[in-house]
Every structure is written in structure tokens, then in C-alpha cells.
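Every protein chain except one is present and positioned as in the full complex.
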Amino acid sequence: MAGEGGAVNSIEVTVNGETHRVAVEARRLLVHFIRETLGMRGTHIGCDSGNCGACSVICDGQLIKSCMMLAVAADGCEIETVESLGDGPDDLDPIQAAFKEHHGLQCGYCTPGFLLNTKTLLAENPNPSEAEIRRALKGNLCRCTGYVNIVRSVQAAAEALR
Amino acid sequence: MSAVSGSSTVAAEREGLWDVLSDPARLGAALPGVEDVSVEDSTHFSAVAHPSTALGATRIQMDFEILEERRGEYVRIAGSGRAGENRVELNVELELTDAPGGGTAASWRGELMLRGVLRSLLQRGAGAIFNEQVEAVLAAGAAEG
Amino acid sequence: MLLAPTEYVRPGSLEEAIDELGARPGARVLAGGQSLINVLKHRAASVELLVDVSRLEELRFIDVDADGSARIGAATTYGELERSAELRGSHAIVSRVAAGTVDRQVRARGTIGGNACFADPASNYPPLLIALGAQMEIAGPDGTRSVAAEDFFLGLWRTVVGPGEVLTAIALPPLGGASVGYRSLQIAADSWALARAAVWIAPGDPIQAARVVLGCVAGRPVRASAAEERLIGGPRSAQAAADAGALAAEGLDPPSDVHASGGYRRAMAAVMAARALSDALGFAEEVASNGR
Partner (left out) sequence: MKSETTYYPAVEQSERLGAFSGESVPRVEDKRLLKGQGAFVDDLWMHRQGHVHFVRSPYAHARIVSIDVSRAEAQPGVYATLTGEEVGVLQQPYFQMAPEPGGLMKDYCMAVGKARYMGEPVVAVLAESAALARDAAELIDVVYEPLGVTLDGVGTIEPDVPVIHDEIGSNVAWHGVYDYGDVDWALENADHVVRIDRLHFHRFSSAPLETTGALVNWDPGTGVIEFRTNNQMPMFAAMFIGPAIGVGVDHMQFSSQDIGGGFGIKITSYTYLTALALLSRKAGRPVKWSETRWEHLAASAHGNERTFLDIEVPVMSDGTILGFKVRAFDDAGAYLRYEPLGAVIWSQVVPGNYRIKHVRVDYTETLTNKCPVGPNRGYSRLQHLWMVERIIDIVANELGFDPVELRRLNYVQPEDYPYETPNGCIYDSGDYPAMLERVLELIDYEGARERQRAALGTGKRIGIGIGSTLDSGTNNFGQSRIINSALPFSGNGEAAVVRLDLYGEVTVTIGTTPQGQGHETTAAQVTADILGMSPDQVHVAAGYNKAANTYVGFSGTYASQFAVTGLGAVMGAAEKLRGEIVKVGACMLGAEESDIELADGFVRLAANHEAAIPFIGIAATVFANVAELPGELADSVTLNCRYVYRPPFTVPDHETKTGKLTLTYASQIHAAVIEVDEETGLVTILDYAAVDECGRKINPKIVEGQVHGAAAHGIGAALYESFEYDSDGQLLNATFADYHAATALDVPDIRYDDIECPSPFTPNGAKGMGEGGGAPLSTICSAIEDALPEGAHIVFDTHNNSERVYELLRSAAAKGPRGVEVLSR
């Protein structure tokens, strides 16, 4: 990806288990680092104000929005993206399988964020109520499903993982 | 469009402060984070300034016109220019009186117009930021006047 | 979405951070970035040097003393506040407000100090910190100082934290037997607030002392002194809550925005105040989200 100009810092960041030592412009957002610098396109951009959650990734075990963090600030962090889910390019992990079975996605643009949200939610709370699920998903916008089947998918994933 | 108004008291005598506020060169120099001032005539000047807030600075290019002045007590200024891809327009009148406890009491009211995405983003804060900048100008003017 | 060019440094200590800030007038503190990064993305402002304090251990702690007082590091995240058993013991309301802030992603990075320094009139913590009588601890080149929360907030993006200074901690006095309440009316659950009210009522009947603080109604949080005077000396009754609430927004001229007119905000500030008071005095149903 082309240079952006401005000061450059060198960072070491681990993404899906692979450690990258690279120089990044200080102004570069983590989401652009993941998409453009690393060329991993599963993390999406849906807004410019940190509202939509399409760029959600897991940073040191916590769900964050990668458009609300500078790449340089991720120095030394462990990042997990949607590409880390499942075993190999064709395997669906239990969360992905639940979304497929319960039609928890339509256009699929918001889906990577919801999957990672679900992963961190179920790690903290293996048996969430519908209210807890909806509250947890609040930071991820979906414009296709009305959330109904996403909530069902999360419930099914929780079931499967218990 | 947001209506702006405010007041503050500065430790400077009125005439001196007014001299600064009514003189394009000195007023321009008093703008917060000013980088460059070019005076066209006694009522027109342009400035590039970097007014800063607790969150950072915004580079603004503005053309100013002193529309009306009453020696020592009143000045009305219009400005228009840009901040990045946004447009800024202001029209503010400033009144000076002797503050009871000494120094000069300044009160201002006017209109601030932002156009572009900042209009939406700053709809809750543009006025406050503007007042902060006016206070900065007065302080600088006081120091200078 | 794309920031203007900037520089970034992550100092290893508070001292270094203060040095960096002192050395560059264009430098600003970056904490969780959940507000600042947005400002920079839209180029509403740009920063020459971002001084990242988010990982400074000196700023990340929650200490609760035996007397029930609490000190919270400024870089403590909402998530940490939400999960802290100690804090839920000493100041449950602070945890509860953290838990209802925006969303999980923001709570994972956003900090209480950043929230305070952003000083958005719609922010959740400023009115609460004033109601709780918090002390804001500030470090700078000339050492440290402590400022009452009430004197800390000046207006949008404006606090008493000066150039080269860093908000380091927030000290909460013990609640003792005091009762507290907090209510917000939002455009939707966990979203923009239209009106907020935080209240603190000293123990004892009749009421000895009270603080009623409103958010979203002016550039900075507002003490509703008329409401407080009405409460003091009066009984701890549902009627007292209603009467004081009705006075809370008197004389205010709140700003309008796309979500609400100033007049509606004023009316809602009074409603939130009355409800927060009735929560505090124990006359309200279990607090649900969004003003209900």
C-alpha cells in the first residue's frame, strides 16, 4: 500500500498468531493497517465515527473497533481477526456454523464484527440471556437482518459451545 | 448557524484594548495560533491561524472585515474563510466597558456559521469553541494593548 | 476517516509524558482515543504529537480504602470500572454508569480520565463526578494539584487541565450513608443523551445536604441549586423528590441540536432530576435503561 506521508514508527504486532515487524505512519488507523498493509480484507469499514463495529477485532482478548485505534498504538498487541476463526479456509467454527444455520447474515458485510463480538461475549458469559446478548451486540450495526436471526445465532452458538 | 455570545473581563485599559481590536495588523497578530497576517487596508485583513483547543488545533484561513467601530467602545467584525474542506463564517459585535473592579469588561454577540461535515459534528460545541477563541483574542489583545 | 499527519509517542512513565507534553506545545494526550480519534478522523482538529498514556500503569488502578473512599487512575477503562468488585462495593453507581456507556468496544478502550477531559456536555461522567464530590488530581511540570470536580469542567473540550498537564487520578470520597441516583434520557439505549441528572443526598432525615447536577443542559455540568435548597431541611419523601426535581432546571437555557430543542431538554432535565432523586431516596422502581 502506498505511503501516506507523516511520521513513521516501527511496531511489532501479532495478527492471528503471525508477528509483523513493520514501519507504519503514525496517522494510520489499525483497520487500514489490517486491510491495506496486511491485505486481510475480512475486517470491514462501515462508518467513519466508530458507530458501526464492522471493523471490530479482538485486541489482547478484548473486542475493540480497529477504526478507533491507531496502528502504532497496537505495538506489542495480539490481534485476532475474522480470518482466525475456524480451522483452515473451509472450516466453520461453532459460532460461524450457528450464524449459517440460523441465517444470521444476509449481505455479510457486518458479519465478521458480529462473529468476533460473539466470540468475546461467550468467553465472558457462556450462557447469556437475550437481553445480555442484545446489549453485547449494541456496538455492531446490521442493516439487513433486524438482529433477530443474529440473536438466535448467538444463542445457538452458546448452546453449541457449552 | 449558531448564535454566539459571551463576556469576559480582561486586565487592560479600554482604549488600549480597543486600539488592538480595531487595528487589522494588531488584531490579526492577536488571533490564537496566528501563522500569517496580511493587511489589505484599514478595515480588511486576512489571516492564517491555528487556534487550538484541549483536543488539538484547527488550521483556519480567514478574510476579515471591520464593519463598524465606535472609538473605545464598540467594534463589529465579519470573517469568512475555511477550515480544511469546511467553511467558516462569522459576524460578531464586541462592546467594551470599564469593569467595576478595574480593567475592561468585554461582551460579544453574533453568529457563527459552519458549512460542511463540521456543521453536524460540532453542532453541540461550535459556539463554545468560538467563545474560547474570542477570550484568547481579548487576552492577547490585553497583553499587547 | 483519514487523519492529518501526526506524530506518536508512548512514554514509559508519567514523568516522561509530562516532559513530552512540555516540549511540544502542539502535543496532546491520547488515552483510550474513543473520542479523540474521531475528532482527528474528521479533521475537526489535528495534533502535532500524540502522547499515548493509555498503558501507563501509574494511571491504571482502582484503589478502594477501608473507609470506603476510592482513587481511580485516569487511564482506567470503563470495562475495568464495570468489572471492579471493590468499586461496586464502594461506589456501585460509578460501575453501573460505566456498564451503560456506549458499547463493549468503547468500554474496552475508553477511559474515565479521557471522558472527563473530553468534557462533552453530553458525557456521562462529569455530572456524576461533581455529584459524588470527586477530586481531580492533575500532574504537570510544576508538580501535582487537586481540583474539585465542580471546578474542573469549563466547557466543551475545556477543563482546567493546562498545557503540559495530565489528569492522573480521580478521588472519590466515601459515600458513607449517602444515597445517590443517576438518570439519563437518550435518543436510544446507550446513545446520545438529551438530559442527565446525578444526585447525592447526605444521610439523615430531614435532609442535611444534597447535590443535584445536570448534564446536557449547558456547556458544562450545572448544579441545580434551587433543587438542592428545596431538599435541604426537608423530609426524605417521594414528594420532596418531585418538588425538587421540578425546580431543577429553573432558569436554564439549554442548547438545541438535531435531537432535541432547548425547551425539551430543560423539561427533561427536570424529569431526570426528579427520577434520580426518587431513586436515591428509594421511591423508584428498579432503574432500567434510557430514562425509564
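Note that the chains are named A, B and C in the order they appear, and that numbering of residues resets to 1 at the start of each chain.
In this section, a residue touches a chain if its C-beta (ideal position, glycine included) is under 8 Å from a C-beta of that chain, and two chains touch if they have at least 3 such contacts.
Just so you know, these numbers come straight off a predicted model, no measurement behind them.
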> Which chains here would be touched by the one that got left out?
Replying inline: A, B, C
>> For the chain left out of this view, which of A:14, A:62 or A:106 touches it?
In response: A:106
> Touching the left-out chain: which of A:8, A:24 or A:82?
Replying inline: A:82
>> List every residue of subunit C that touches the chain not included in the displayed model.
In response: 1-5, 38, 42-43, 185, 187-192, 194, 257-261, 264, 267-268, 271, 289-292
>> Tell me which stretches of subunit A touch the chain missing from the display.
In response: 1-5, 25, 27, 35, 40-49, 51-52, 54, 81-83, 85-86, 89-90, 92, 96, 99-101, 103, 105-112, 115, 130, 133-135, 137-151
> If you put the missing chain back, which residues of subunit B would it touch?
Replying inline: 1, 84-87, 113-117, 119-121, 123
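Everything below uses one rule, namely that only the chains that are shown with their structure count from here on.
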> What chain pair shows the greatest number of contacts?
Replying inline: A-C
>> By the touch rule stated above, which residues of subunit A touch at least two different other chains?
In response: none
> Residue numbers in subunit C touching 2 or more other chains?
Replying inline: 40, 42
>> Taking the touch rule as given, give the residues of subunit C at its contact with subunit A in the complex, in rising order.
In response: 1-8, 10, 30, 33-34, 37-38, 40-42, 50, 52, 54, 79, 102-106, 108-109, 189-190
> Once bound in the complex, which stretches of subunit C touch subunit B?
Replying inline: 25-26, 28, 36, 39-40, 42-48, 117-122, 155-159, 161, 219, 255, 257-258
> Along subunit A, where are the residues that touch subunit C in the complex?
Replying inline: 4-7, 9, 25-27, 29, 45, 48-50, 53, 56, 59, 62-65, 67-70, 72-73, 75, 117, 120-121, 135-136, 138-140
